[in-house]
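Worksheet: one structure, shown below.
Excerpt of the complex: some chains, original placement.
Chain nomenclature is as follows: A and B, assigned in order of appearance, with residue numbering initiated at 1 for each chain independently.
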Amino acid sequence: MSRIPTSPEHPTAEIQFRVRYCECDPMQVAYHGSYVPWCEMARTELLRQQDAVYRDLEAVGIYFVVARMSMRFRRPARYDDVLTVRVEALRSHGVKVEHIYEVWREQELLATAETTLACVDAAGNLRPVPEAMLQSDA
Amino acid sequence: MSRIPTSPEHPTAEIQFRVRYCECDPMQVAYHGSYVPWCEMARTELLRQQDAVYRDLEAVGIYFVVARMSMRFRRPARYDDVLTVRVEALRSHGVKVEHIYEVWREQELLATAETTLACVDAAGNLRPVPEAMLQSDA
């Protein structure tokens, strides 16, 4: 379904969900800001597949903050649509992790996104990404 | 403007703001869930007038959690409308504080609400409402 070339070094995850009524705006399509938590939900699932639950990371003082985010919207999503968000961990090195995302409605690509997360401690200072999540750039 | 009988014992506050685009739904009116933060914003202002800033209360381990909330919606609000929310601290005794709210667009009453907050410590245990916010039922 996705055009992202996959490789064993690049972990991926997918989530499926229905567009909520409150996520749509007076133009009767999903509000563009609604895509932000959708990407985050996919990222949470990816972490879970890597045996790292974000809630547990926070409990031991490891946080990820979004440093950059960009999105491109191609076609609108509508209320009650079933969407799939696919996330791929593109690179993680040093204190940063990069992800790319695709939002699909069946065979239609609705939107793409990229984020850069920075790893910080409880005081907000940069710290290395945990070993288990590190990969060399592939 | 308000039909709530005021009394010196009942502190009140008002806020004014514009309805955001993302707060409206495909029916082209403000989503009913949008009224929840509006009431909270008015409550924050009321605290500020009582020389208690909620952010500072949390910093010293005093939290308020919403235990009950009820709302009645009479007329719809629309995108870009300028609304006024008026809050009144109805009663505060023991571990609870009760507030009532009115949402107005000029002379039109759009909605009313009531909340009961419980005062808790950082561990989530009930604790007395701070002295400065206590009043006998009037």
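Quick notes on this one:
Basically, a residue touches a chain if its C-beta (ideal position, glycine included) is under 8 Å from a C-beta of that chain, and two chains touch if they have at least 3 such contacts.
Remember, predicted model here, so these are calculated numbers, not experimental data.
Every protein chain here shares one sequence; 2 sit in place, and the complete assembly counts 4 copies in total.
The definition used in the following text is that only the chains that are shown with their structure count from here on.
The mean-CA centres of subunit A and subunit B are about 34 angstrom from one another, to the nearest whole unit.
On subunit A, the positions that touch subunit B within their shared complex are 21-22, 24-26, 28, 31, 33, 79.
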